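The full complex has more chains than appear here; those shown keep their coordinates.
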Amino acid sequence: MESPWDELILSFSRTSMFPFFDIAHYLVSVMALKREPGAVTVACKNPLSSWFTAMLRCFGGGILSCILLAEPPLRFLANNTNILLASSIWYIIFFCPSDLVCQAYSFQPVQLLAAGMKEVTRTWKIVGGVTHANSYYKNGWLVMIAIGWARGAGGSIITTFEQLIKGTWKREADDWLKMSYPSKITLLGSVMFTFQHTKHLAISKHNLMFFYTIFIVATKVAMMLTQTSIVPFAPFEDALGRVLFGSQQLSSSSAKKSETKFNGTGSSTSKPTAEASDNLQKKHSKTE
Amino acid sequence: MESPWDELILSFSRTSMFPFFDIAHYLVSVMALKREPGAVTVACKNPLSSWFTAMLRCFGGGILSCILLAEPPLRFLANNTNILLASSIWYIIFFCPSDLVCQAYSFQPVQLLAAGMKEVTRTWKIVGGVTHANSYYKNGWLVMIAIGWARGAGGSIITTFEQLIKGTWKREADDWLKMSYPSKITLLGSVMFTFQHTKHLAISKHNLMFFYTIFIVATKVAMMLTQTSIVPFAPFEDALGRVLFGSQQLSSSSAKKSETKFNGTGSSTSKPTAEASDNLQKKHSKTE
């Protein structure tokens, strides 16, 4: 006989993302699109292109997952209800008289609520991806991790492709050296849900969904409230990195020190501060 | 009992594109390729690369449609007859002694005939795409529109990818703000054939094929004869844009006016003329 707590968690794991959580996800994604330079101009001059970009932002993870499993990437267009919902949100955000939606979104409680609900959808996408990949490859735990990751945070790759085609993608030099926070948190979740699915993690799926969701929502809200980019598991990440890849990191940093000495200026001291403020700015504007 | 007119239209809708209309399509596509700077050099130094580019131009729409429906993109290579035909046309165009084919193609009646026949193939491709997508997703009218559009005018996207890989793609700043005329006309056709297929348009398929084909052939020939880029449905397009997206367009144009005033010169008056002549030049050289 299950306790009320178990029943609560079980009901939580059976919550449908449609329509409210999906609305929050579409809202955050399209608002991030609107804030990009030139997005409003594109919406006026070529609404179809703007609509398509918005759909890629809203359904990007699913599209990437389809591509990786050789399923039709256009499959998301067959889900008429969700397409209609996302299209309505795009239309309201870009063409609402007096920009009412954007003004309402500028209040922080609204942003926090929407961001929190969007994080909830991340859990559901990871779980969906892991389960779906398992139907293709029974023991393919790497495939399950990859598909869970693609569904949960793969939208940015689709966005990158689209910007590459448009010629609007400015790759910054160190982009590929740092994984974004959403990427890391989604990878962690994908690994945990895969090991739970293959019975290597002794926790039930609904419990894991609950605790993982609480964790990512809490950290996201805390990061937005404190305007900080400090990742909660950064110390563990550094320790793991040193254990596995430690000697090369030490030799790499010593190589860097000798480069700095050779340059002869104190530029290395000012660089971390500039880098930290850049990261903070990116975190507020970027979303996946 | 059908009238002779009905029988005529029915026979027209059952015409096979092979071989004459396909020849016209391949001819126009490969001639457009030959006119690109450096194409002849590539054909001499690396005939395989030139041949592959020509095949992408000839079969690009089908390839894109396969990618979007997760079918083997290489499937077009299994159709040995069409590949042989397209390859022969490529060979004759690039390696014919004294450039006989190009000299014959330089006569306007030949160009008009080939362009007209190529437009006929567009109808057949759209219809094929819509029907094929319907076999995948019964009520997926968005998928049907997308696949019809991809088959009819998607070759340019495949060409863009190829140029992106080669590094020869120069994206012009406003490219994504304007859809080309072939894109618009194909989208319109795809929408109409999809609604006819889902019984939302009260017209038989062969009638729609006939009238749509007459329309696109007539407009294409008229545009080539008058050397103009005026799109026949531009007024309707503008009106629809103002109704659906009107307020933002007005605010966008007023934002532009204030920008021009701030710049202090009369450059805004000269820009439309330069833009119109650029468009005209593009329409003659570009083809899909």
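The first chain written gets the first letter, and so on, giving A and B; residue counts start at 1 in each chain.
Following the convention adopted for this analysis, a contact is a pair of C-beta atoms (placed from the backbone, for glycine too) under 8 Å apart; a residue touches a chain by one contact, two chains touch by 3 or more.
On a predicted model such as this, the values are computed, not experimentally measured, just so you know.
K.L.:
Tell me, please, the full copy count of this complex, given that what is shown in place amounts to 2 chains.
P.N.:
Taking the entire complex into account, the copy number is 3.
We adopt the following convention: only the chains that are shown with their structure count from here on.
K.L.:
How far, in degrees, do you have to turn chain A to put its CA atoms on top of chain B, rounded to the nearest 5?
P.N.:
It is a rotation of 120 degrees, to the nearest 5.
K.L.:
Distance-wise, how many Å sit between the C-alpha centres of chain A and chain B, to the nearest whole number?
P.N.:
37
K.L.:
Which positions of chain B touch chain A when the two form their complex?
P.N.:
By the definition above, chain B touches chain A via 67-70, 136-137, 139-143, 146-147, 160-161, 164, 171, 175-179, 187, 241, 244-245, 247-249, 252.
K.L.:
How about chain A: which of its residues touch chain B in the complex?
P.N.:
Counting only chain A, the residues touching chain B are 40-49, 66, 70-75, 77-78, 80, 83, 94-95, 97, 164-167.
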